[in-house]
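Removed: one protein chain of the complex. Kept in place: all other protein chains.
Presenting subunit A:
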Amino acid sequence: MLLIRCPYCEEERPELEFRNAGEAHVVRSANMAATSDEDFEKYFFIRSNPKGVIYERWRHIHGCARFFNAVRDTVTDKFVMTYKAGEPKPKKLPGVAK
């Protein structure tokens, strides 16, 4: 079983307590009515789906119930790090080259 660190509970918890909630840092337009169809499609449907490091929202649904962000490697399924919702994308990732 994977252990995921919840930034609010401040410890690693079993994956069964968590739920994935899609890609993180997808910004909703402040003026949705003026958004072009192409831009809306990008915002609404298009996801990066990378091979490697991905930024995702997760929810500790059977724990503190909080949403937070996680950096995960889609190849190894390893969690690189987690951070609280609303915090900016971490510039440096621990243990990741580049």
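The criterion applied here is as follows: a contact is a pair of C-beta atoms (placed from the backbone, for glycine too) under 8 Å apart; a residue touches a chain by one contact, two chains touch by 3 or more; residues count from 1.
Criterion: contacts and distances are computed from a predicted model.
Of "Sarcosine oxidase subunit gamma family protein", "ABC transporter substrate-binding protein", "AraC family transcriptional regulator" or "Pyruvate, water dikinase", only "Sarcosine oxidase subunit gamma family protein" is the UniProt protein name of the chain excluded from the display. Note on the undisplayed chain: of the listed residues A:Glu10, A:Glu38 or A:Asp77, the one touching it is A:Glu10. Within the entire complex, the positions of subunit A that touch the omitted partner chain are 1, 8-11, 13-14, 16-17, 62-66.
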